[in-house]
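Right after this comes subunit A.
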Amino acid sequence: MTKIKWLFIASMIIMLLAMPLFAACPGEETTPPPEYTLYVGGGMSLTGAYAEDSAAVLAAIEDYVQYVNETKMMAPWRSETFPDNVTLEVLWRDDELNVEKALTIYEELKAKGMLVYRTSGSSTALALMDRLNEDRMGSPSALVSGPYLLSPPKTCLTIYPIYTDDLAAIADWFLENWTEDRAPRVAYLTADYPPGKSILIPEMDAYLESIGYELVGTQLVPLVPTSPPTTQLLWLKENKVDLALCWMINPGSQPTIKEAVRLGMGTNLDYKITFGLAAPSHLPVFVPAMGAELSEGVVVAGSYPPLDDLATPGVAFCNDLQEMYHPNDMVTHVMYEAGLVEAMVQVEALRLAMLEMPVEDLTPVDVLDFGFFKITDLDTGGLSSTPLSYSSGNVEGVDEVRVDQALNGKIVKQGTWPLRHLYAQ
Partner candidate 1 sequence: MGLPSGTFNQSYGQDMAIFRTRTHWVMLLAFLIFLFACPLFFSDRILTILTIIGITIISVHGLNILTGYCGQISLGHAGFMAVGAYTSAVLTAKLDWSFWAALPCAALAAGMVGLLFGLPSLRIKGFYLIMATIAAHFIIMWVILQLYSVTGGGNGLAVPRPEIGGFVFKSKGSYFYLVLIIACLGTFFAKNLVRTRAGRAFIAIRDNDLAAEVMGVNLLSYKLLAFFIGCVYAGVAGSLLVHYFAFATVDQFPFMNSVWYLGMLIVGGMGSTAGAIFGAVSLKLLDELVTIVGPILSAAVAPQAAASLGLIMRGLVIIIFLIFEPRGLAHRWQMVKAYYRLWPFSH
Partner candidate 2 sequence: MATDQQVRLRIENLSLSFGGVRALIDVSLDIRDGEILAIIGPNGAGKTCILNCINGFYKPQQGKIAYNGQKITRMRPDKVAKLGIARTFQNIELYTGLTTQDNLMAARHVLMKQNFITSALYFGWAHKEEIEHRRTVEEIIDFLEIESIRKKVVGVLPYGLRKRVELGRALALEPKVLLLDEPMAGMNLEEKEDIARFIIDVFEGQGDTYPNTPVLRDGIKTIILVEHDMGVVMDIADRIIVLDFGRKIAEGTPAEIKANPEVIKAYLGQET
């Protein structure tokens, strides 16, 4: 026993002593002169509520970087090429959705020479927002809910609409299909979690009322419910709600909608109600998991096209990349598409910046000013609802919201609606 104890203590001490060296060394390295390496990637949350999303994003970024390195092409449908003497490399760390870790990871990767960055979730984006802004580090993220990133303009770039804009589009869509004389009754049914609550802003209420809705109230469900949210759903029924606006992640939305169907609530069921979800409950994950009967009528805004929609060039590209690099281990999560868009934005920013500045002199500010803010109409092959454009002051890349509905187990695109820019001040 004592031997084990001493061995263990000795190893602890060695580990502690070695750690600063371990940590300090890689940061000092610089890229060798003739061939340049630029980094893409950033923080990932492989642990926590966004784990499955982050894993898919990571896979996409890695595939895309490999594609650009091998072909020097930006995408099959684009003619621009990536400079020959520059190699891309993915740098990432698991921040466990912990903001303190996210901060030290950011500093580490920045020290390694990252010129672009990604944040893994709303909370980490918020925590890093000030740092990113201070360093003028451009940072696209798939999961930025925050209107606060927009005013005053910061350097976090969203690649899909902010949740309040998603829900506004759903409200617009619903109103277009509304046939009754009375004003439709709307309520929020959202996750009891900061991004879930981020949709509960006065601006949202005001917009809904201004276009003719009658606002009923709010119900919260746990982020990952441990029992079906019967209470909340019954409350909707009791208050005769026609449209429920929700922000939920998949593990929250599936049991919720399943319970709603059991209670006879749905577009085609006894009690007519439509569930409109903002992006994280991506329909392409939701519909196959739930099946035709349970998913019927659910509307999602700001989602990505399904992975079997091969007519869309972006989706075909996703499939090709996976076929090429890991055919036996296909990622079927729709966030693969989001990851691909993120990677495209990061790499495009680097490419654009290199047109203005020699690669060896690039700094994050240059990449932001000459890269990210010069991106106009970046064609994502139909992955995002519209081509992406960023500029100083416009960090919400899309200008329209795609709305899809699950009908008979299929995802049917309902069209796109303009952004309403409903942000909390």
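Operating definition for what follows: a contact is a pair of C-beta atoms (placed from the backbone, for glycine too) under 8 Å apart; a residue touches a chain by one contact, two chains touch by 3 or more; residues count from 1.
Quick note on selection: all candidates are chains of the complex that A comes from, given by their letters.
In this text, all values refer to a predicted model and were calculated from it rather than measured experimentally.
What touches subunit A in this complex, out of the candidates 1 or 2, is 1.
Of all residues in subunit A, only 1, 4-5, 8-9, 12, 15-16, 19-20, 22-24, 27, 46-47, 51, 55, 58-59, 91-101, 103-105, 107-108, 110-111, 123-124, 126-127, 129-130, 134, 146-148, 193-198, 200-201, 424 touch candidate 1 in the complex they form.
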